Every structure is written in C-alpha cells, then in structure tokens.
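Heads up, one of the protein chains got dropped from this complex, but the rest are sitting where they should.
Moving on, here comes chain A:
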Amino acid sequence: MAEVKLVDVEKRYGSFLAVPKQSLTIEEGEFLVLLGPSGCGKTTTMRMIAGLEEITAGDLMIGGERVNDKPPKDRDIAMVFQNYGLYPHMTVAENIGYPLKLRGFNRQAREARVAETAEKVELGKLLKRRPSELSGGQRQRVALARAIVRTPKLFLMDEPLSNLDAKLRVTMRAELKHLHHELGVTTVYVTHDQMEAMTLASRVAVMRKGRIVQLDTPKMIYSEPANLFVASFIGSPPMNLIDGVISQGTFTAPGVNLPVSAADRGNVVLGIRPEELDLVPADGEGLFSGLLYALELTGESTLVTLREGTTVVCARGGADFDAPIGTRCALVPKAGARLHLFDKDSGERV
C-alpha cells in the first residue's frame, strides 16, 4: 500500500511526445482508473509507473520515495499486461506461482496460494495446461491471477478484462472490486471501457492525447463533465450534444427551444443525457420535437432516436414504448435534469 505521485512527468519516444508533462497523485488505497481511447497514452503512463519505460522528465514517487531509477523488481508491484505476457514454457500453475517462487515461498505455500487464486478467476481446472492451450479470455485470467497471487504495494492492470466475454467480465469486475476492498492495495487500472471505469474506480482520470483532461470521481465525471470530450466519452448511449446558439435566455437549434440560465452567446453546444429526457405526445410542450428515426430495445428500456434537420437526439424510454418510425415525437427534460453547456470551439464547459 502506497501513495503514487507523478510530478511533472513526461514521456517522449524520440521526438514523439507520447505523454506531455503532467502531475498526478494516486492516493494510498485508491482505485484509480485511466480511461481514454486507444493510443492516448494509458499504457505508456502505466509502464512508467512500473519502471518498464524510462521517464523522460519529472519525478515518480512511490510511498514517498523517488523511484525513477529503481528497477521494476524493487518497486514491489504486480502488473497485468495488455497482451498477457504469460510464460509460454510454463503451465498455468507455474505461471501464477512464479512471483511467489521468486520471492522465496516454499512449494507448499505456493501451491495453496495458486489454487486459491485460480479459483477466484475460475481457472481451477486448467492449472496443468500451457498458455498455448488456452483461449484469449483464459490467458487473460491467468495474467490476472499471476498479478493478484500476492499482495504488493501497488497493482497495475492494463485492460485486464478486455478479452473476456460479457458475463465473465461482470463477474471478474466484482471479483476485482471485492479484492480491492479486502486488501486495500493502491490500484492503477487502465481501460477504454467507460462502464468498467465507472463501476470500479474511486477516481477516474480521463485521458486524451496523453493529457489527463479530467480527474474526478465517477459520479462527478458523469454529472459534471469538464469538456465535450469527456461528455461524449462517458455514458452509454452517450450524452446528446446539440449545436446551437443562446439568445435572450433561450437555447435554439433546429427543433429545439430550451430556456437556459446563461449569457447570450453563439457557437455553443448543449449536452443532455438520454436518461434525463422524457418522451411526450407530439403536440405537447416539447422542448425538442422531431421525427422518430430509430428504436432500439435494450431489455430494460428502449433507446429512442429522434431527428429534426441536422439535430439528432436520443432518449431512453420505457421498455414498452412503441411507435411507427417517422412519427413526430417530442422530448422534455425531466425535472431536475442537468443541462451542460460547452463552448463549441474550445470544447470547455461554460
């Protein structure tokens, strides 16, 4: 258990700036998720913390100690690699037990620990196999098991659930959450899946082009996105983002007329989550009115897409909502719905 601190850390590959100078403090016992699209520098950041990638500039502190020049093996960390990094010449059991072996656990202690951990990731029956005889999802679980087989100061997990099927992913997520609760080990977790980030994190760092664009609790990231990028990245279906203008306290766009309490300005983007819109009869006081464009039943609800001119808005309706495509419908924000306004050019929250 330790606090991890990045102070003005920067990473360059030759002249390519992968992670620009920035600071980040991961508190002791925290579950921090690095969230962002592919190629935004999540893995690079994590590898710097692990000591696998040299830090071009800045300081990395783990538990108050500067570790820039400390080799990975002395940092007391465990890591799940994006591409697993399993030892192909060892069985599943040997793979999982390797960190214990290196740290001098005797055979008996090792076997007990390995069996217990394998049970957690549902690999109990595969202990004698080699990685080449496993599916992608099974390999990933071996990688996960190898990381959680001992209790290090810090867990680093690079998309550890990306290759699991939906059901197993939910199970493993719960398992990780429980493990974190049980051990309280500081964890840095990389994912491009916002659902994973929201459910697991105590704080989420949303990254874009190497930069952390927002660092906050999942709740705040969801309810107060700092900019258009975060707003569009978090939530499924994503937040409705409507280009328009504000004049005399009203936001207008094709099909939209919405009173807002903001100063007049052009070039503004209004954001509202599909969950915070209600469908109303077409001639009601719809703040957005449009033609029904698509209906998607998700099971517990129906995603309703309306369209008017260039404006497309999605709302979440009841599971029993049904109407012919092309019908005129209207939407109103629910009571207490949060409206988000962003500057169209800078993308920043207004």
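Assume contacts are C-beta pairs under 8 Å (C-beta built on N, C-alpha and C of every residue); 3 or more make two chains touch, one makes a residue touch a chain; residues count from 1.
Operating definition for what follows: contacts and distances are computed from a predicted model.
Q: What is the missing chain called in its UniProt entry, if the choices are "Sugar ABC transporter permease", "1,2-phenylacetyl-CoA epoxidase subunit A", "2-oxoglutarate ferredoxin oxidoreductase subunit alpha" or "Sulfide dehydrogenase (Flavocytochrome c) flavoprotein subunit"?
A: Of the names offered in "Sugar ABC transporter permease", "1,2-phenylacetyl-CoA epoxidase subunit A", "2-oxoglutarate ferredoxin oxidoreductase subunit alpha" or "Sulfide dehydrogenase (Flavocytochrome c) flavoprotein subunit", the one UniProt assigns to the missing chain is "Sugar ABC transporter permease".
Q: For the chain left out of this view, which of A:Gly85, A:Pro254 or A:Pro333 touches it?
A: For the chain that is not drawn, the touching residue is A:Gly85.
Q: Taking the entire complex into account, which one of A:Gly41, A:Pro131 or A:Gly271 touches the absent chain?
A: A:Pro131
Q: Provide the residue numbers of chain A that touch the chain removed from this figure.
A: Against the missing chain, chain A presents residues 50-52, 71-73, 77-79, 81, 83-89, 98-99, 102-103, 130-133, 146.
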